[in-house]
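One protein chain is absent from this view; the other protein chains keep their places.
Showing chain A:
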Amino acid sequence: MTVGLLVVSHSRLLAEGVVELAAQMAPGVALVAAGGTDDGGIGTSFDLVVAGLAEADGGDGVVVLCDLGSAVMTAETAIEVADAPERIRIADAPIAEGAVAAAVAAAHGATLDEVVAAAGTARGGAAAEAPAAGAPVGPSGTRDAGEAGEARLDVELANPHGLHARPTAELVRTAASFDARTTVNGVDATSMLRVLGLGLHQGATASFVSTGPQATEAIAAIEALAAEGFGEGA
C-alpha cells in the first residue's frame, strides 16, 4: 500500500481534474476527489469528505489537499470524526502542484510525513521555482563559475535505489533550512518534485551548487547528509 490522497475542492470539476492530473504521474496511488456539494453545486460536502477519507486510506494514511479556507475547515471537522485521525494530514500547499508532488512521493513509497513534506515543497509556486529556472546554467548542467558566495559539491550516489522519495525528502529538508539557493543538476534542490524528476539512480553523480549567504553551510550539510547515505546509512 501507499499513502492515499484526498483532493477537497469547492468544485467537483476542479477536484476531479486535480486527481486526473496527479494520477498520470502516480499509478497505484489511491487518489480520491471530494469536490462540490452533495447535489453537485459549488461548496464542500462534509459527507463526501468523510467518505473520501475512508476510500483513500489503505492503512498507510491520507494526505488531504484543499483549495480554499472553508475546504480546510470542512476537512478538519471530518478528521475529528474519522476512525484513525492520527494518520490523516492536511497539506499546506497549492492544490494542483501540491497534489502532484504528494502523489509522486506516495508512488515512490514515501511515508505520511514525507508525502506531507513533498506537498509542502510545491508552496510558493513560480517564485520558488525561479532560482533554479533562472540560474545561469551552462551546457553541462552546472552553474557558471565566478559568482560570489558560491559553493559546489559532486556526489556519487551510493543509495541502492538512488535519490528516491525518502532520501530526496531528507535532501529537500536540508537544502531548505539554509539561507541559500541550492540546485542539484540544475534543478531547485528544495523542490521534491523536481529532484525526483531527475531520476538519479545508484552510481549517478549529483552536482550541487549553492549561492547566497549560507551557501558554504548548505553544501557542508549536504555533504554530511550524503556521507550518511541521505538518511539510509552509509
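Convention: contacts are C-beta pairs under 8 Å (C-beta built on N, C-alpha and C of every residue); 3 or more make two chains touch, one makes a residue touch a chain; residues count from 1.
Convention: contacts and distances are computed from a predicted model.
Missing from the rendering is one chain, named in UniProt as "Dihydroxyacetone kinase subunit L" (options: "Spore germination protein", "Cytochrome C oxidase assembly protein", "Dihydroxyacetone kinase subunit L" or "High-affinity zinc uptake system membrane protein ZnuB").
Among A:55, A:76 or A:232, only A:76 touches the chain left out of the display.
The hidden chain makes contact, of the residues A:45, A:159 or A:210, with A:45. Residues of chain A that touch the chain left out of the display are 37-38, 41-47, 68-70, 73-74, 76-77.
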